[in-house]
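One structure follows; several queries about it will come next.
All protein chains but one are shown in place.
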Amino acid sequence: MYQECIDACLACMDACNMCFDACLKEDDVKMMSECIRLDRECADICALAARSMQSNSPFAKEICRLCAEICETCGQECRKHDMDHCQMCAEACFSCAEACRKMAA
Amino acid sequence: MYQECIDACLACMDACNMCFDACLKEDDVKMMSECIRLDRECADICALAARSMQSNSPFAKEICRLCAEICETCGQECRKHDMDHCQMCAEACFSCAEACRKMAA
Amino acid sequence: MYQECIDACLACMDACNMCFDACLKEDDVKMMSECIRLDRECADICALAARSMQSNSPFAKEICRLCAEICETCGQECRKHDMDHCQMCAEACFSCAEACRKMAA
Partner (left out) sequence: MYQECIDACLACMDACNMCFDACLKEDDVKMMSECIRLDRECADICALAARSMQSNSPFAKEICRLCAEICETCGQECRKHDMDHCQMCAEACFSCAEACRKMAA
């Protein structure tokens, strides 16, 4: 179960960091500002969640619970935007949120 | 309120990182193993909490709530050990836990 | 010397994170896109540099050398923009670059 959730966190971190970069290169950056902010939040907590599971942190469940919430919020924002990088990011966020909720349960 | 909590997080991160280093140099490292583990956990979440407040994260309160819990656990472990670095770390942890609980309230 | 450089790194991390947030709220976000990107880079390396010095990392000098370079680049970008948050960030970046260069020497 740990491994599945670690993989989901690393895939989400990847998608969020790529989306962050792509959003900053869009013509209309203003429209992407919330996405840029949340991509960073989400990439950071996914990295921390992966680290906590890999190192058997006594707080892995709590960190995953928070990660699920941040992923959910980031996914909701990303899916408003039609660009591929946002749609792919939304999908990774929702998968990660699901995996983290299972871990935290 | 933000500034007070940011300062407490940065002071706790500092104390935890110094305690991590000092614990690794003790003669009896085994006795410090839980302290070493928790110092890293605590330094990481304090850095994230400070970042979240500095950048007006929509998750600052949730991150501080988790930070309070990790600081509390780290402080409980540190205060079992007589060394100065552990006693100082325990104090920084409890102060930070208190500041984070206020932030999260 | 360590303490002076740690303080400069933490001040720079603070300024970069505040500038990141403020840039995302500007009317013309596009104009700030490079600043947003570099603020994140710079906040991340400053956090790592502070951590490395606090925990007596054997790589503290190398990390500070890289930190100096990233701070310098971020400061050059920030000072192009008239807003207070950018001007304050540029100042913190240049101070941190200077402190890190001394550390790395």
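Per-chain numbering from 1; labels A, B and C assigned in written order.
To be clear about the criterion, a residue touches a chain if its C-beta (ideal position, glycine included) is under 8 Å from a C-beta of that chain, and two chains touch if they have at least 3 such contacts.
Note that the structure is predicted; figures quoted are calculated from it, not measured.
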Tell me where the left-out chain touches chain B, residue by residue. 21, 24-25, 27-30, 32-34, 36-37, 40
In terms of residues, what is the contact footprint of the unshown chain on chain A? 6, 10, 13-14, 17-18, 20-21, 43, 47, 50-51, 54-56
Logged for chain C, residues touching the omitted partner chain are 37-38, 41, 44-45, 48, 51-52, 55, 57-59, 62-63, 66, 69-70, 73
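Going forward, only the chains that are shown with their structure count from here on.
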Within chain A, the set of residues that touch 2 or more other chains is 37
